[in-house]
Structure formats: structure tokens, C-alpha cells
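Omission of a single protein chain aside, the complex is shown with its protein chains in their original locations.
A, B and C label the chains in the order they appear, each numbered from 1.
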Amino acid sequence: MSSGNGKRGEPRVTIGRRDFFKVYASAGVAVLQGCRRRDQELIESPVRRSTALPGASVWRRSICEQCGAGCEIEVRTVDRLAKKIEGLPDGFVNAGGVCALGHSALQELYHPDRVTEPMRRGSSGELEPVSWEEALETAATAIAAAPDATTVVAGAPSGPLLGLWRRVAATVGAPPPVHWQPADGIVEREAARLAFGESTRPAYDLARSDYVVSVGAPFLDRWRSPVHFGAAWAELTADRRGKLVQVEARHSLTAANADEWLPVRPGSEGVLARGLAGLLMASGKFPEDARAAYEALYAEAPPDLAATAERCGIDAGRIERLAAELARARRPLVMAGGSAFEGESGVAAGAAALALNLLLGAVGRDGGVFAGIDFGFEDRLAGEAAAALPPAALADRLAGEGESGVLVVSEADPLHGVPGLEAAFERAGTVVVLSAFFDDTTSRADVVLPVQTDLERFQAVEPDPVRGVPALLIASPTVAPRGEARHPGDVALALAAAAGSALPWPGFQEAVESALSGAFAATRAAGGGASGPVALPASLVAGALNARQFVRRTTDAGGLVGTEEMRRAPAGPASGDADEAPGPIPDPASLPAPAAPVGVEAFTLIPFESLKLADGRGANRPWLQELPDPLSTVMWGSWVEVATADADRLGIRTGDIVRLTGTAAEIELPAIVLPTVRPGSIGVPVGGGHADYGRYARRRGVNVNALLDPDRRVAGAGAFARGDLRVRVERLRRPRRSERPVIYGRGLRQAEEIPVGWAPHDSGPAHAALPESGFVRRLGHPRRAAAAPTREEKA
Amino acid sequence: MTRWGMAIDLDRCTGCEACVVACAAENNIQTVGEEQAREGRAMHWLRIERYYEGEFPNVRTRFMPVLCQQCGAAPCEPVCPVYATYRNPEGLNAMVYSRCIGTRFCANNCPYTVRVFNWFDAEFPAPLDSQLNPDVSVRPGGVMEKCTFCVQRIQAGKDEAAQEEREVADGEIKTACQQSCPTKAIAFGDLEDPDSEVSRWAESPRAFSLLGDLDTRPGVVYLSGTEWREPAE
Amino acid sequence: MTDRPQASARALDGELLGRLDRRRSGLLVGSLASGVLVLVFFYCWGYQIANGIGVTGINRPVFWGFYIINFVFWIGISHAGTLISAILRVTKAEWRRPVTRSAEAITLFALAIGGLFPLIHLGRVAIFYYMIPYPNSRMLWPNFRSPLVWDIAAITTYIIGSALYLFLPLIPDAAVMRDRAAAGLKKRFYAVLALGWRGTAQQWHSLEWGIRILAVAIIPVAVSVHTIVSWDFAMTQTPGWKSTIFGPYFVVGAIFSGIAVLMIAMALLRRGLALDRFLTDRVFNNLGLLFVTMSLVWGYFTFAEHLTVWYSGDLFEKNVHHVLLHGDFAVPFWTMVVVNLVIPVAVLSFPRGRRPLPTALVGCGVLVGMWLERFLIVVPALSTPRLAYSIGDYLPSWVELGIMIGAIGVFACLYFTFTQLLPIVSVWEMREGWRHAAGGGESGQPSGAAPASPAAASPVAGGGAA
Partner (left out) sequence: MTRAAQDHLVEAAFESVEDVRSAVEAALESGVAASQVEVRSPAPLEEDELPLPKPKSRVLLFALAGAVLGGLTAFGLAAGTALAYPLPTGGMSIVAGPPVGVVTYEGTALGLIIMTVLRVLWEGGLLPGRAIRGGRGRASELDHHVANGRLLLRVHGLSEEQAGRLRGLSRASAVEVV
């Protein structure tokens, strides 16, 4: 069903079924003018032969792997060059939407500074191009010489590729790979394990809820799947049916869009959740078993209102009203996530927020929270190999590693992400990096293996389980790879083979097909109806005669997609996959509050992922660098958000260069004074200040990760703690011309004043009916005050 | 007769800026670099304006995507000495790059400040130029440009309909910004057709025209204004 | 009875011719020095053409900058000559005689430079001719609804009119130069310019008719030119520009700055060419009175302009008004008020202030002030658009500064060269004046001479009465 794809309106020659790929041949779409193209770019594609006419648009389905959300996309190709990315209208996660980062995958693909040939550090100390054989030989020799001392760091989201890395690591005799991922996801899993008894990222049914309290989850910014949650939020708030309350210290984009924003004191999110629980239980509106389930989690009683208000810095009346609204709501839901849970006690805070769902009866009901289940293809590919390690394990391993150590880093940039690893990288015998760019880590590599980007790859992705419905999405390459870039999975297999422990598959695609084939066999063997980690739901394999046909059908159909019926509630604290017996979980309210600020310049630093740069991977795309951050409106580079009150006190004006001093490092960057920042806290986007990463990212902005203390960990999660960091802030100077933050549309003069309180669309009435075209038939006055909900557009 | 129009539901807009990048990708909009951007020369055809109301902690944030309003009585048009911009029969402010001599008068006279100027020739270091949309010209330096309502998509849509000997269906033609909007805050279509989605949105009591009292008769209608209210028990 | 005046006129005649004959090294030095600035001008312009209009400091939303400011400024300067000389000719003010030529030359050169600035300003100057109506293969003629095309029409008319208005009275003087020159290149040059002028009765008669008609015709043209320049702004929707007062306001400003530059030029000429017997204190006194009048009229318009904005309370207009009076543009704004209004009135209200040096100094201030006025019209309005999100600012680049300074050099170079080649004081008109003075019989003193004599006023009075 691809009616929505008729957007181009080009006559269509449908070639495949269900969006596997679509071919739109156009008679009339000639190159209008001006598109200069180099002939050498028109390399014959070894991947597929196009049936299209020259100059005609061919739309190919692909999967966006810019983050783990797994949005299905369509790529417009003309003459085998990718031109445009659109969301697949019936995409499993995104339903037609694409985010800014997703669009920019094109600029990753065609980046002028891509690594397109293997390189090896020569005798001169410089990286020199070598053949794939030589590069693999060098890497494999080092691995084979010291398999125990080999550390694999895999940056891919969880799913089949991570499974393959686990398998490869186990095969060559190396310890399990370190899964380089944001702390937030690990904390969320751990919190879910504590609250729900199942260590999966919870799935939220925002769209069908009517009252959502998001404790810290910046789901409209850059958290899990902003496209999916954006659409869900739009449904939630359509006609102002439902309400979103954002409990977050930083005024994120989500907070900006929320119907109500509670700017809690940083690190007190969990306390607020506990306080709310106390009020909700006192309201007596919830069934006894829900109360019991909640109370069983905690040894302590929830804090009282006054204590909560005091700890959170929020007016008690507001908390009370919030609790009352929550209690009255028909289908309330509490979400948890974000930088708030990356503090040392993040797991406790996250669990406290998630546990509210038990009380609200939101677990497993429409408009509530579900288990984030998948088809388990990571494990299917991993086989018997052990689970991947959390990021902090890298630091621990490196600390104990000698000079013979081998580091294999695939699609991750740990040197940008965490300070203090440089020395270990220097010490390591051989650093092998699989990357498409010279990022901070790649620049220190001894062997660089160029990998393909999203659109060049065979893709098998298990999307972020935001919907609670399992899926495995598969897509073929959309365009020919640039230069000699290879699939990272293929490289992993080639490394294993070169190291003398070959796996049965020549490439990643074969590995995935083999896993599919195995899943088919296991499902048939389980004899229908069975489900679980081994077998697939029987409905998915019904109709296929044999494994071969099943694999063919699955890949042709673009993967396996579950149904709404497969959604289920988490196992529950009593019975789940928690190893230990259920018992009291840490209560954030009884943990000590983060140390009070020392002196007037001590601020809580809130590093956040902006929708431009994400964790830093967006920094090399000119589109994203030049994209104004929606709130600070800064383009190109980093900034620190300072509250108006603090700025007045410290004499900081927008644009001033300020110095942030952490325990081990200091950074200097321009200040943006905003009325929305919670006094006492400052926000800095991560992802700037790359040592390298191509011409658009190199030394652009500053890397706030430098302020992190690598020894601080999120308790119980094995992740580096990024939250609750104390820094000193001091004003240095007015910026020089070249230091001024690039603020959208606001020149030299207004860099200091951001218009506040003047929304011009509220300043005057709309005009009367138009004599010329008559298209506006009614005089529409903007209604500032609450108007009765209207449904007219929805009809 | 067709009058292309757009309706933007501000209550649905999150300010995620996917549309801004989609627009750049679709329309070969050059990125000007940090130095030029600092000079105020970024070239986005579509921007998300952000306004704050109130003071901490009771700050309301409002986002408003602002693009060429495709005015029915466009102030930019008559001031052009060379007819580089005029109102085409389907209600678009057509911009003819090859005629533009760069007086920038149109941009001065645009009350919405949505016109952008190519201060230099566009640079797309190879192979970034591989991405360029072949349906859209790359504008040379010294030329004004602005949102076209993705006129190349409109043209392709009409061509397809003509080939199939039918009318263009409502919703068949999508602008790049509309298509990638995760929250579907944008409707596009024929304002002359009373049954089109955009016409229905435009009839909303929440609808208003930006700077409506100038009577530029915009082809873009904004919807805004409701707040959450707790439903009665 | 006629002996003495005649003899006196002969003497003056000889003196004037002698002055004009004498080579002035100062003029040569001036030509060369300004020639360097001419090179700066063309280097900067060439650099801009080679690299793109982006080498300027203009941006979004300040799409117009120094080039348009200088365009308006120079067009304003151009009102020095033709308009003032025409008014004086039409009113038969005797004291115009030593002034007209230098004034008209200022007009022509200022107009030539002013007319260049819109071209410099273009993003694609190579195809500027798209604005010109002529049959072409593009199948499209210019859009006559655009004030810029009105500009072209008005400036073309004005520049042709001014050139002819300068040229027509120059013909007899070119003949004088021709007939006094020794045979050779110089003689041939003047012969070409003189077009075979012999001074016959028919030629004088036709010439007088021509000058009379041109003087009448050029006044409405001059008024329309600056009105239309003002409409480049006033026709827009831009807050701070959309104003009905702009037409007369610009015309007054133009005349004001025109007189300023005329005062400076005359003071320099008087000193440089020792023409104080011809450009008398009386002339300065009269021009000074006109000057202070224009200052007051300008002040009145400025007040009216801002009063209406302030009183209306229109949100967008008030934003512009605010940055002007109290905001980032307050310093230039109040500087402008001081040099354009306070100082001229304070100095020129007194007879002693209307002497050459003070008037020239006041003129310099007014030039600065009127330049600032154009700056304050162009930049604050553009940098304060309706949608506050797009608020911007503007700083010129070295290219714009180079072209601005270079343009002054071009003007100086042209003016010095003109002064060197042709009589900067109209010889025949002076002669006519002396004849009138002699014929009038009221006084033995020819006009322009003997400034100390109280009778010197009579030619003026007589001229006015005639």
C-alpha cells in the first residue's frame, strides 16, 4: 500500500511488492539545470542493476541507522545516486516521518572527507593506503597473537550486527565486546528490571494515553525514536485531548512542547516520582493490588509532600495538583529517561519513575507501558557467545591492558565520548578501527578499515522497541558503496577468517539469512503456537514451505514485523528475569541529595544530546551544523545555556565566552542566556569539539565530554555517569568576532537580546476573507485563551 | 483554477526542524559555513521561529515555522525591476532565477523576511554534489531565492495526473517539509477546492494569517490557540 | 558715463580670464591624489565582481547597505547644482553668476557616481541591462511597477538634463577658450566643445531661450528624482520606510546636502583659484541664508517624521523608532541632529557665520550628518523587521568602505579635471552681469566686485526686481 508515495506523481512502474523497492520512471522529469556531476561518480553499481531510465527517479526502501530507532525510509535515487530520504509512509516505527539527523545520512554518504580505502600506519607514523588484504592481515595477525588481550568495541545499536560481533569475538577467543552505547539506555533497562522485572527498554503507548508524565525523557529531542514519539505526542495532544507534563531540570525541546513543565532540581527526578507516589496512594483512587505491588518494591515510605517539594524545588501546590490530575486521568502514563538518569543514582531514579506505572495500573494496558520485546536476532547471531559488556567496561579493561593489547573499534568514537582513554589507546599494541570517517578514535588507529554507511549496506535491524511490537527490518543496499568501503559485518567476519577462526558465513547478509533460516526451523520444530527466545510467533512463518522460501520471502518483504497482539506487559517484579529474588529497590528519596553547590559559581552541568549533533555523529554534516538549534537557535558550534538570573548575577551576556571548570578539565565556550534555564544549572550539548571528523566537524565547538569524570559510574549499570556533574562557571570576556556564537538571524547587535514574550502571531487578528481567491472563508482570531477543543481539521 | 496553499498547525509543531533539513535536501539549498552564517547569511528557506512568553519558571515556548507565505498580494513582486518574481496562475510567488539581477529589493519588502540571497556561488565539495536534486537548479551567486512550495513536485504531480488523464488528487502532491514532518503538522493542497485538507484546516476557528492585517493574502495559514483542559469527570 | 564701468568691466574681464588661464599646481596635485582613490574604487569594485557580492557586510535582513546609502547620498549631493542653479536662474538672482557653473558640474559628477552605486550594489552586475527597456531576445521588458525602474527613468532624465544644462551655457565659454588658445590639440579640443559657437545674435537668442526652458524644466525633474529615490523606500511595507513624508523629506535633504557641498566647493575654489573678487562674501551670505533655511526645513521634516511614528504607537514602527532614538543607533542619530540642525542654526544665524570658512565647515558637518541620515534610514529599518526572530545587524566590509572612499576620489578627480580644463566660473554670464550692472546705471560697480561697497547689493536687488 504505497498510495502515500505518489508524492512525486511520476508515473510508476512497480517492481516489487510492499515497498521493497519501488521504481518510478518519469518521462518528463528532465534535469532542469545546474546539477553538475562528475562522471567518475557514475560508477557501475555492483549491487543491483537499475531498470530505470537515465535521469528517472527510483525509490528504494532502506533503513535509517543514524540512531537505534530503526525508521524505515525511502531513498530517491537518480542515476544510482541517492538524492533524498523520505520516511516510508507505512514505516514500522516512523510512519512516514524522518528527523533532521535521518535526512542528513545523505551527507554522511557523500561526505567529502570519507575514508574510502583501508589504511595502515606506516614506518613514518602516518596512515598510508594499503590493500584490504594487507590491512586485514595486519589486524588479524595482532588479534591472533593475543586474542585474550583483544578488546572489541562495537558501536552499533543492539541487534544482529552486535550479535555478530559477539560471535566473532568469541570465535577468535577474545572477551565479549564492549557495546558502546549511551548510558541512558543501560540505565533504562536496569531500572525496568528493578521496577518491572524485565530488563528491556519499556515501550510506551503515548498516543492512546490521556495524561503523560515524562520524568526526564526528552522524547521529542533526541531520545530513542523522536519520530515515533513525535507522532504519538501529536496524537496525544491533538485537539488538546491529552496532557504532557515534562519533569526535567533542563528546558529541553520536549519541555518546551509540554503542556506543563516542572523544572525540578537536577537529580531530584526520582524524588518527585516517589513524592507523587505518596500522594497518589493517599488519594485512595487506586486498587489495593496496585498499591501493594508498588509498595512491595520499597522498604521505605514515600517522602511527604513538603520534603518532596523541598528536594525538587517545586511548589508543593503544583505537585499536589499534578498528583490530583494524574489520579483523575483515565489512562495516565509515566515515562522515564534522559540525562537525568545518567547520574550516579540514575537507576534508582529511573526505577522510581517507572514504578509509578504499577500504581497507576498503566502496565500492559492501552495508553500504558509494555515490555520492549524483540525477536532476539542479536542472540540468534551471537549463538553461544556471552552478552556484550557495558561501556564502562572499556575503561576497566584498558586500565589493565598491556602493550600487546589489541583494540578493535567498530563504528564508535570512545575517545570523543569519554576523557582519559587516550593514554590507553596510545599504549595498546594495535588499534584497529572500522569507520567511515577520521573521527577522534580513527585518527589514533594503526589500521583503518573503511566501512559502508547506511545506504550502502545490507541492513538487518531490530528497531528500538518503542511500540512494544517486535520487528526485524531488512533492507538491501540502496547505492553502490563509495571506494573500497565494506560492510562492518563483512569486515568482522573477514577479520575472524584472517585470524584463523573462520565462521561459516562469507558475509553479514548470509549470517542474517542463516539466523532466519534457523529461526524458521526452530519455530517449526516448536510446533506452532510457541513463542520465546528461540521460536518466532507461528503466524510469521505460516505459509512458507521451507526455510529457504521463508528467508527469501522475509528479505523480499523487508523483514519480519510483529502485530499489536504480540504486545505484552513486562513479566512483573515477582516473576521476571531478574536474577535475584525480588526485594526492596533503592529509594531515591533516601539517597543523599547531590552535594550542594559550592560557592556561587558552582553549577550543575546538564550535558544533553541536541537534535543537531546527537551524540556527536551529526557534527560532520553541514546541514546539521547549519541547522539552528530550535531553542538556543545556535548554528555551528557549541554553546552553554545559562539562566537569565544567573547571567545577571555573573555579568554574563549572550555571546560572552565563559569557562567551565570540572574536576579534571576545563572548557571555554560562548554563553547563551535563556529565560528557560533553571537557575543553578547549565546545559551544554554534547557532540562538538571533535579533534577530527571531517572538515565540517574538525575543532568545531567544544567537547563537553572532557568534563566528565570517567571514574563516576551509574550505580548498577556499568555506564559512565554523565549527570549531576558540578562545574564552576566564570565569565572570561566578550567574544572576538571569530568566537561569537552563530545565532540564527540575529546579527552582531541582537546577539545579546533574544526577544522574549513577543510572539507576533498573537499580536493581531487574521485578516478578513480574501477578495481575490476567497480561500480563507472565515475570520480567524488566534485564541490565546483556552478555547473549546475543536475537531474540525480531523474530520 | 488552483491556488496552492499550506496550513501549519502550530499546536502540532514540536520545532524538531526535520522540515528544515528536508527542505535543504530537496531544494539544493547551500550551506554557507560558519563564517557566513555568523554574518547572518544562512540560507534556509524555512525557519522555525522560537518565541518565549513569560519568565522562569512559567515560560511558554512557541514555535512557528516561517516560510514564503506565497502571498496573493505579495509586496515582494512589484518592486522587482526585472519581473524575476511574479504571481503565477496557481497562486505561487514564482521566482525566476535566471532573470534575477540581485537588487534585493524584494527581500527588503518582504514583511516575513523569508527571502534569502546567494551572496556567493554555491559550493558543494565533491562528492556532496552527488546528492543534488536534478529537478532543482543550483542557484548562482547574486541571486535571490526562497521557498517555492516545492514547485518541482507540483509540476511532477500535475504531469503524472495529466498522463493518467485525471485531476490531481488532494494530498497527492506533498512538499518536502510536509512529507517529513513527524507530527504531520503541515497540510498542503488546493485552497480553491473546499474539500481539500488544507481548505478544511484553513476554515478552523484556530486559523490565522501571519501578519494578517497587512493584507498580503498569504497562501500559508497557521492554526494555533488551544490549551489543554482537564475533561469534566 | 559709461567709461568707468566699461573700463572696470574690462579690467575684471582680464582678471577673470587671467585667473582661469593660470595653471594651478594645486589642482594637479588634487587630481593625482584623487586619482589614487579612483584606483581604490575600481580595485574594490573589481574585487567584488570577481568574488561575489558577499564580500560586503550586508546580510539578511539588512539586504541594503553602504551602496544604497551612498547612492542616496550622492543623488542628494547632485541637487547642489542643477536645482539650485535653475532656481537662481529662474528667479534671476544676479549673484548666481559666479556659482552656477561649479554647481552644475557638481551635479553632473555626483549624479554619475550616484548612478553607479545601484550597479555596484547589484548581485549580478553583468546583466544590469535587464532593467533597461529595449527590444530584446528575452521577450520581457522591465517591470515598470518597480520603483527601481522609475529610478532609472528619473536618473536618466536627470543626468541627461543636467549634462545638457551644464553643457549649453558652457558652449560660449568653450568658444572663449578656443579662441584664446594657441593652435594645437588644446584648440581642437575646445573647438569640438564649442561646436562652432561664434556669439552671433541668433546664437545668443536661441541659447537664452534654451537655458530658460531647461531651467524651468529641470526643477521638476530634480524634485522628481529625489522623490523617486525616496520611493525606493516609501513604496515598501517596511516599518520605518513606509512614510508619505519621504518624498519632500528627501528633496529637502537633497537640497540641504547639495548646498553643503556647494559651499565647500565654492570656498575651496575661492581660495584655490583666488576668485574672491567673483565668489564674494555676498554670495556666501546669500547661500548661507538659503542653507540655514534648508536646515530648519530639514529639522521640521525630521521632527514631523518621528512625531507621527511616536504618536501612532504602531508596534513595528515603534521598534524602529526605538532603536533610532534610544537604542543602538542613538549615537549616530543624535550626532545627525546636532550637525544638521543645531550647529547650522547656531552658526549661520549670524552674519559672521555666513562667511566662507564657517559655512564651509558647517557644510562639512552637514555632509556627515546627511550621510548619517541616509544610513539611519536604510539600516535600522532593515535590521528591525516585523518578525523579531529575524532581527539583524550590519557592519560594512573593507570593500564597501573602499568603494565609498574611492567614490569621493572619483568625484574629486572629475571635479579637479573639469576645473583645470574649463572655466569653473561662467565667463559670459559674468560679462553679462557686468553689462547689466553697467547698463543699470545705479552703480559704477560691476556685480561681484568690491565686496566692501554697500552698493554691491544693488545688482542682487536689481536682479531680483527684474
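Note that a residue touches a chain if its C-beta (ideal position, glycine included) is under 8 Å from a C-beta of that chain, and two chains touch if they have at least 3 such contacts.
Since the structure is predicted, the reported quantities are computational estimates derived from the model, not experimental observations.
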Just list which of the chains on display the missing one touches.
B, C
Identify the residue among C:T157, C:T293, C:T335 or C:Q420 that touches the chain left out of the display.
C:T157
Among B:G5, B:G72 or B:G102, exactly one should touch the missing chain; which is it?
B:G72
Tell me which of C:L168, C:L289 or C:V345 is the one touching the absent chain.
C:L168
In the complete assembly, which of C:R19, C:R145, C:K242 or C:R271 touches the absent chain?
C:R145
May I ask you to list the residues on chain B that touch the chain which is not drawn?
72-80, 83, 85-87, 217
Interface residues of chain C toward the undisplayed chain are 2, 6, 9-10, 13-14, 17, 133, 139-146, 149-150, 153-154, 156-157, 160-161, 164-165, 167-168, 171-172, 175-180, 195-210, 213-214, 217-218, 220-221, 224, 228, 427-429, 431-432, 435, 439
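Here, only the chains that are shown with their structure count from here on.
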Can you compute the centre-to-centre distance for chain A and chain B, using the mean CA position of each chain? Integer Å is fine.
29
Where in chain B do residues touch two or more other chains at once?
39-40, 42, 47, 50-51, 113, 211, 214
Touching two or more other chains - residues of chain C
59-62, 386-390, 392-393
Of all residues in chain B, those that touch chain C in their complex
36, 39-42, 47, 49-51, 66, 75, 78-83, 99-105, 107-109, 111-113, 115-121, 140-144, 211, 214
In the complex formed with chain B, which residues of chain C make contact?
51-54, 57-64, 118, 121-125, 127-128, 130-131, 138, 140, 142-143, 145-149, 152, 232, 235-238, 382, 385-390, 392-393
Touching chain A in the complex: which residues of chain B?
3, 5, 9-12, 14-18, 20-22, 24-26, 28, 31-35, 37-40, 42, 44, 47-48, 50-57, 59, 61-64, 72-73, 91, 113, 125-139, 152-153, 156-161, 163-164, 168, 172-174, 176, 179-185, 187, 191-192, 197, 199-215, 217, 219, 221-231, 233
